[in-house]
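Comments concern the structure below.
What you see is the complex with one protein chain gone and the rest in place.
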Amino acid sequence: ELSDMVLGVRELSKHLASIQIKMKVRAIMILTKTYDRALIGYTRKLVEWLMEGEKGSKYTVYVEDTLKDAPEFDAEGLEQKCPGYKSRLHYWSAELCAKRPHSFDFVITLGGDGTVLYASWLFQKVVPPVFSFSLGSLGFLTKFDFCAFEEVLSTAIQDGVTVGLRLRFEGVIMRRIKGSKDINTNGDIADEIFSGAALRPPTHTPGEAFVVLNEIVVDRGPNPTMSSTELYGDDMHLTTIQADGVCIATPTGSTAYSLAAGGSLCHPEIPAILISPICAHTLTFRPLVLPDSMVVRVAVPCDARTTAWVSFDGRQRIELNQGDYVMISASRFPFPAVQSKPDNKDWIDSIRRTMNWGSRPRQQAFS
Amino acid sequence: ELSDMVLGVRELSKHLASIQIKMKVRAIMILTKTYDRALIGYTRKLVEWLMEGEKGSKYTVYVEDTLKDAPEFDAEGLEQKCPGYKSRLHYWSAELCAKRPHSFDFVITLGGDGTVLYASWLFQKVVPPVFSFSLGSLGFLTKFDFCAFEEVLSTAIQDGVTVGLRLRFEGVIMRRIKGSKDINTNGDIADEIFSGAALRPPTHTPGEAFVVLNEIVVDRGPNPTMSSTELYGDDMHLTTIQADGVCIATPTGSTAYSLAAGGSLCHPEIPAILISPICAHTLTFRPLVLPDSMVVRVAVPCDARTTAWVSFDGRQRIELNQGDYVMISASRFPFPAVQSKPDNKDWIDSIRRTMNWGSRPRQQAFS
Amino acid sequence: ELSDMVLGVRELSKHLASIQIKMKVRAIMILTKTYDRALIGYTRKLVEWLMEGEKGSKYTVYVEDTLKDAPEFDAEGLEQKCPGYKSRLHYWSAELCAKRPHSFDFVITLGGDGTVLYASWLFQKVVPPVFSFSLGSLGFLTKFDFCAFEEVLSTAIQDGVTVGLRLRFEGVIMRRIKGSKDINTNGDIADEIFSGAALRPPTHTPGEAFVVLNEIVVDRGPNPTMSSTELYGDDMHLTTIQADGVCIATPTGSTAYSLAAGGSLCHPEIPAILISPICAHTLTFRPLVLPDSMVVRVAVPCDARTTAWVSFDGRQRIELNQGDYVMISASRFPFPAVQSKPDNKDWIDSIRRTMNWGSRPRQQAFS
Partner (left out) sequence: ELSDMVLGVRELSKHLASIQIKMKVRAIMILTKTYDRALIGYTRKLVEWLMEGEKGSKYTVYVEDTLKDAPEFDAEGLEQKCPGYKSRLHYWSAELCAKRPHSFDFVITLGGDGTVLYASWLFQKVVPPVFSFSLGSLGFLTKFDFCAFEEVLSTAIQDGVTVGLRLRFEGVIMRRIKGSKDINTNGDIADEIFSGAALRPPTHTPGEAFVVLNEIVVDRGPNPTMSSTELYGDDMHLTTIQADGVCIATPTGSTAYSLAAGGSLCHPEIPAILISPICAHTLTFRPLVLPDSMVVRVAVPCDARTTAWVSFDGRQRIELNQGDYVMISASRFPFPAVQSKPDNKDWIDSIRRTMNWGSRPRQQAFS
């Protein structure tokens, strides 16, 4: 019976969204905001605790190479404490993360949601499981209170962790090859995008590409007037966006900029692409939830009056010229976020906390 | 590698949302608005064409029993046309649909979106594939123009059809057993809902249950003041809803009442529950997209000042008294809608059409 | 110069919205929720203080007639306290308020925003200045903390008060006279509404009429499906409302139901009618701000499928049948709310408080 198969896939899908793993821990990477002196102090504390190990374990700990000479970190002092420390204290660089992500069994972030986003940024392909610790109030992406780090990490290393695989998007900027217009006389960008093999030579060439955890935004950037771009889902034209811009968010990003643009809050297990216009000048473009199996393209028409700008997780901001487009699809490399509660329950917690939903909490059942 | 498995499930999920089937057609059910005389005429025309059959096929055709004596339908005249017709013209009733849904190989609806919803209503469990024909402009649920019915049906019967499995919800009204309060002294509804086996005897008993294709709405009904209800996802309290009501929609329903309540448009392949407040009196309750594997409950607190009303696809409207709740989950029986285009492309078409997105259509590629 | 005259009127308008008055106080009416025992206690305390008077003043105090026999109020005990009290303790009824509003020099409300609305309800024409005291947190309409009532009232009686004249609307239900259709063959409601003297005999007759401080709502009431009504501004058709309903709010009402329907927050000095659709099924009906010199009508077309219901400040709920309409215009009788700060500054305070805008208050200037 077909409907049973559907049920089966639904269950499977749920299990994959939140999986239990037991790690054999040897190397741990620590990521923090190194310009924040207080955080360096906490990092030092954390490194020391990891160095000491429990039950004879001898972890290798990586901290950012900028800490090597930071007086607050005092690497030298740390190495003097115990002769074995020196060989087990390593320094990571962005390059190491990019080239050899398997060097780390897991990553600990110390800071706010921005630090977690930075972890995603460093690991554009495979990402080690990420423990996100916060020093103040928890956010949407920071799930553990640093006050209890010893207990949290001990338990995790011993019993394993539950990891939520957060969907990420890959965005590739497709640059229009100069002179393409000669080949394809009408200069219609949809023709060029979808003509596939029909057109020789090709009209576009891939440019910069980035993986995001929250969102890709195409907007007018510094242009004084609104941008007009074309939105495609797979090979279908969806709509012409006459707006300040458009936000294409993951479920994880649904609590960030996408929310400000009017999008819905979306549970991280939903395999979706959230598309929301930013200050649309047409009243009929409402936020859209599409399957993550689709490929979304946002194109600047060849005859557009202005260019547009694309940004990735609020970091890079790159200009799209007339005829260029950005192609967005689900990344093969999700972001494995260690959860503080099973079944993505901590997502609900973060929503309740941040939206002030908990103002009148109901008692839970005996258990 | 885990990420490959995730990719696999994503693909599988996509395929299941839109499947190709080849039917061995023997019995066809026709559904229309029998109070509309023009539609009865078209129904007659359709029945005649089906009776004649193609290539010697001899279908059994079911029309609504109220047509038996309708002069516009003229069953007698039809039966006189050909001796074999009499034995192959049957009459369906709501009871037959409910009890023996397998009597029909497929269903043809003739009318608007409301007629398609009615088909979903008649088949609360297994639903035969549904062809939805419209006489005027196409809607979100009506996908074929009746003008071309001969060609559409011939091709379908011969070559098979693509069917989109539309998610439906089951809503069960849970009535609080009188006297429960004595057992569970504090009368907290969350305690009662989630206490499970801990409480003997049980506090609630299942009442009416309905399957919906669009949405379940809990609102204040005829009450003059807003309702205050509690919203739960699985065993977690999400928020207290202080609003005119709440709309819990399927992706199919995202283009109906849910849109009016401020929800996003949601592609039918997304396995989601869309929760949107109706005129929320708190600014922080934003529309929510949850996985269809969750169980959602909306409860009227025992100490609420007013009751609430629940309605199913805009049809039934049933009062929820203090202490009652409605429990909503994905139905095991999806709604198989025959598609006019593969891969749910007709959903995009319906959006473009209805939102006036097509005002500036871009040319599509050669193919 | 014309532009100077415009400036002058702007200033005049501002001054009228917030005027200083000095009252000669003789009779004071007290209004509270008489089903709330705690409030009766506070009322007793307030009455006693007023009876004692300051500097020999001898006020007449009116309390609700239902308190006459309330043990918590203990009228007898009060009268025994001092021989003069008996002749100065009076009882008001809804009828007295309606017929002789000039009996009171001012009104004191004790309770929440609902109690202030009730004061507006009792005085459908002239309203005495209203002091609104709250026992808990202040609301949009309650402006004084009861804890400080002695000081507030002493100062007010001695120095005078600043009164904000809050715009109210009058809504009149216009009933279609049976048989009108014979006269005006096409039955078009716009024809009937605006034909004026051209049609003899008239097509509509005025029915119930109420004055509101917050809003008039026309909605589907207990009807299961959305209502379709016609909206007119003066003699112009604005739009056909396909929605759950429409909210027509005063600036005072902009913080109540109108906000839930998506309307803007509107300063009470603005002479405006705020029209907001409730769950509109068309995306292009956006909230509208019209001048209070316009007359707004909401009509149920003669051929509508369902009736509609109109409610006044959330109280009365009256059915509008096919052909009926409600006519809304600025009332000649504003609501004089005693302000806790001059220039309607307390409105900004109430917004800041309720919207949590004050979360990061900036320091104010020395003064």
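Think of it as A, B and C in the order they're written, each chain with its own count starting at 1.
Criterion: contacts are C-beta pairs under 8 Å (C-beta built on N, C-alpha and C of every residue); 3 or more make two chains touch, one makes a residue touch a chain.
Quick caveat, the model's predicted, so the values are computed rather than measured.
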Original post:
Which visible chains touch the chain that is not shown?
Top reply: A, B, C
**OP:** Would you indicate which residue among C:57, C:80, C:205 or C:284 is in contact with the undisplayed chain?
**Re:** C:284
Subject >> Touch list for chain C against the chain that is not drawn >> reply: 2-7, 9-14, 16-17, 19, 126, 165, 186, 188-191, 193-196, 198, 230, 233-240, 251, 254, 259, 263-267, 269-272, 274, 276, 284-294, 330, 332-334, 343, 345, 348, 351-352, 355-357, 359-366
**OP:** Against the chain that's been left off, what residues of chain B make contact? List them.
**Re:** 283-284, 286
Original post:
Considering the entire assembly, which residues of chain A contact the chain that has been omitted?
Top reply: 221-222, 224-226, 243-244, 257, 259-261, 278-281, 283, 311, 314-315, 317, 355
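Throughout what follows, only the chains that are shown with their structure count from here on.
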Subject >> Top chain pair, ranked by how many C-beta pairs fall in contact >> reply: A-B
**OP:** Compute the centre of every chain as the mean of its C-alpha atoms, then state which one is farthest from the centre of chain C.
**Re:** A
Original post:
What chain sits nearest the middle when you go by CA atom centres?
Top reply: B
**OP:** Could you give the separation in Å between the centres of chain A and chain B, each centre being the mean of its C-alpha atoms?
**Re:** 35
**OP:** For chain A, jot down the residues that touch at least 2 other chains.
**Re:** 284, 286
